[in-house]
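The structure under discussion appears below in the form of structure tokens.
Apart from one protein chain that is not included, each protein chain of the complex appears where it belongs.
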Amino acid sequence: MSDWLAQVIDRADAVANAQKDELASLRQNALAELKQQQWPTRRTEAWRYTSLHPLEDMTLPALSQDVPAVPEIDGVDSLDFVFVNGKLQGDMPKLPKGVSVGGLTDSAMQAAATEVFGTVKPRTHLFGLVNDVLATDGLVIDVAAGAKISQPLRILNFVSAGSETHHRVLVRIGDEASVSVIEHGAGSGASVNTAFAEYALGAKARLEHYRFALHGGDAIHIGGAHFSLGTEARLNSTLVGYGSQLSRLDYDVIHAGQHANAKLNAVYLLAPREHFDLHTNIEHAVPNGTTEENARGIIGDRARAVFNGRIHIHRDAQKTLAELNNRNLLLSRGGTISTKPELEIYADDVQCAHGATVAEIDDKALYYMLSRGIKREQALVMLNFGFIQELVAQMPNKALAKWLEPQLRDRFMLMDVRNGS
Amino acid sequence: MSEQIEKAIARKYDAGFVSEIESDTFPPGLDEDVIRRISEMKNEPEWMLEWRLQAFRSWLKMKEPDWAHLGYERIDYQSISYYSAPKSMKDKPKSLDEVDPELIRTYEKLGIPLHEQKMLAGVAVDAVFDSVSVVTTFRAKLEEAGVIFCPISEAIQKYPELVKKYLGSVVPRSDNFFAALNCAVFTDGSFVYIPKGVRCPMELSTYFRINELNTGQFERTLIIADEGSHVSYLEGCTAPQRDENQLHAAVVELVALDDAEIKYSTVQNWYPGDENGKGGIYNFVTKRGIAHKNSKISWTQVETGSAITWKYPSCILKGDNSVGEFYSVALTRGRQQADTGTKMIHLGKNTKSTIVSKGISAGNSSNAYRGLVKMGPGADGARNHTECDSLLIGDKCAAHTFPYIESSNPSAIVEHEATTSKVSDDQMFLCKQRGLDAEKAVSMIVNGFCKEVFKELPMEFAVEAGKLLEISLEGSVG
Partner (left out) sequence: MMLTIKDLHARVEDKIILKGLNLTVKPGEVHAIMGPNGAGKSTLGYVMSGRDGYELVSGSIEMNGEDLMEMDIEERAQQGLFLAFQYPVEIPGVSNMEFMKESVNAIRKARGEEALTAAEFLKIAKEACKQVNLPLDFLKRGVNEGFSGGEKKRNEIMQLILLKPKLVILDESDSGLDIDALKVVADGVNSQRDGKRSFIVVTHYQRLLDFIEPDYVHILADGKIVKSGGPELAKEVESTGYAWLGKPEEAGA
């Protein structure tokens, strides 16, 4: 066991003794499980390409007092929940009818919290368990059955240098309810942050979900978003990730009810020495589910991208349609990409496919652009960015896409682009 | 409809007979003494024994891999016999006339006549029976061309310089658990050397037969294609039908020097066990080739047998412009488990690799593709294209795909695609409407699915492979 894990377990005991909320017994269970866990090494399959040394070696500086400004987004009138270093700032916004929001320990939220806590996220994820036992900050969101919440809920999670935070979001979406949630994390000072979110969608519920994991620099960010879909539920989720010295995200989508539909898009833009690791796992446990997943990354400089996309079709999950596509562009010598799409299939009447590519520039598209007089370098930039832009354009919230696009473009333009191939 | 398909794929195993041949077999067990005795039986020089012992010592420190998608009872390495040879082979027959007729009959029954006049013209055969090579045909004709094709035990005596230089140069002694075990206890196998600029005048082939109960087969193949040469090599395998599992842990090393080309084809039909998973061969094989400048290594495999297959024929594309290929059909049924695929390690500039894998799973079987494509920092302009298709027949089988892709060169291109499909009711309906019975229909659809791979096999083998699939899919109805 690592020192880091040992000190987590020490502190978890303290948390368990201090918190007398209804999550306490769940935390106790998680702690018991955590004590059984092995510290991952490079021989642990799920951590094959991501070293935890930065976490083990991290010594936090004194807590910085900088408080970042909350970005305003034109055309997005969101209900904002701003956390700085784990603490909610200001008052709760005024909530529309049909949705209640509170802190993790808020007694009014305990029913929703206990129903969701630890039930969507896989039980074996080590850092998920760390978050279970240490997270006392965060939000519980409960959307009543049938409620259609048009204003997006935006959860901003800023971390400053010197902070260690464990943040949890628990969301229960009632039958036929719909809601949009934006999880926005940022911070690039030396800090440690785990941030896990669990979403339980009822029958015919809809969730439009965004996660902007815009950390950078020395920040260590380990987290995940986990979704359980009821019958005919629909999930549309977009992830935008920047890397940092260590960024790791796990996504799980569980088709718990039939005829659910999940669409997952992820883009990551990495430079200069950033590390970004995305593991996604789609569990088709029941028949007739549909999943479409697209993950695309551009890797510049000496950055490292890791992608692992698993689709698991259980024995009974006949008539599943599942597709995963991962595309990567490596722009410079010194950067690396490790990708592994995985199919595990136990039912025969299914349509499943996955594809993964690295550094594939569409020759025909390039020729077309050149034949219109565009310079080769310029054509490559346009094609490369177009490849990210295509997923951004698919975001259902157009105003959000519009806000994001120039930021991504700026980030991309700073990356060094390989000369013509 | 799917019941009919199920029936259509129940199989019989044609090669399951046992030959009544008296053998010298070591008692089960493995220690340094056993290795010394193997080496002694083979009359090996001291350096070879030393090599084996070092491998054994590193094997003792290694752990059996458990990462493959396989479930089986752990093997008790002390309950296996590590050497078995027909008694009649002791005196080293000088010609085919001196070989025990029962042995020759065994190969004839398997469709491998060893008399040159009866043989397929153009194919030279090395027949390996349990731990020894029985006979190698057409040697004279090959010698004319300067080609060396002989049992590896003989090569160790006659060509020690070549063996010393290349044995273990592609698959290091402690590469993996099974390879290390093989290094310690390998008994026989084939050795091939094609001199500079020579196009081997005929197909070379080795036929492996496990006969004796409770023995393991640990063969070793080493093929060296010198600069500008060309060789096509085929390998076939069968074993009797027995209730006990038997271990086959081979190592194959290929060396393609500059501008050379090696084509290595396998039709693997070890006994797969019965429909309840009793018996069958555990096939844990390490195959790897190293490709120097402008050379090409091509692996083609048709895997229909074995209870468990664990096998990743790989290419190290070291030289600039070298080419690696992997074409595979793996068919599993009953309780068979296959975990197979390839590794393409691109080191040189403008190296190219192609992977085509077709997995067919039926019954309660499990079929996994596991592969690695790695683009090293020096692999400028390298390309890989991978295509992995799975066909599921019935709702109790499983198909998995685990491709690892690692790239650290911005000008390298990797493309991987995988799909799954089933023999659909519509396809069955169409075939039947056109007058085909269920068996014929399934075999046609499966054959179509595998076509891309079959076309890579040398003619003689393509026919055999097609037949093999057909037999595999043939109904034991009634």
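To keep things simple, chains are lettered A and B as they appear, and every chain counts its residues starting from 1.
Assume contacts are C-beta pairs under 8 Å (C-beta built on N, C-alpha and C of every residue); 3 or more make two chains touch, one makes a residue touch a chain.
Bear in mind the structure is a predicted one, so any value in this text is a computation, not a measurement.
Visitor: Name every shown chain in contact with the chain that has been left out of the document.
Guide: If we consider the entire complex, the absent chain touches A.
Visitor: Which is it among A:R123, A:R315 or A:R376 that touches the chain not included here?
Guide: Once the missing chain is taken into account, the touching residue is A:R376.
Visitor: Residues of subunit A in contact with the chain that isn't shown?
Guide: Contact residues on subunit A toward the absent chain are 362-365, 367-376, 378-379, 382-383, 385-391, 393.
The rule is simple: only the chains that are shown with their structure count from here on.
Visitor: Could you pull out which subunit B residues touch subunit A in their complex?
Guide: 2, 67, 375, 377, 390, 392-422
Visitor: Contact residues on subunit A for subunit B in the complex?
Guide: Interface residues on the subunit A side: 45, 315, 318, 328, 330-360, 418, 421.
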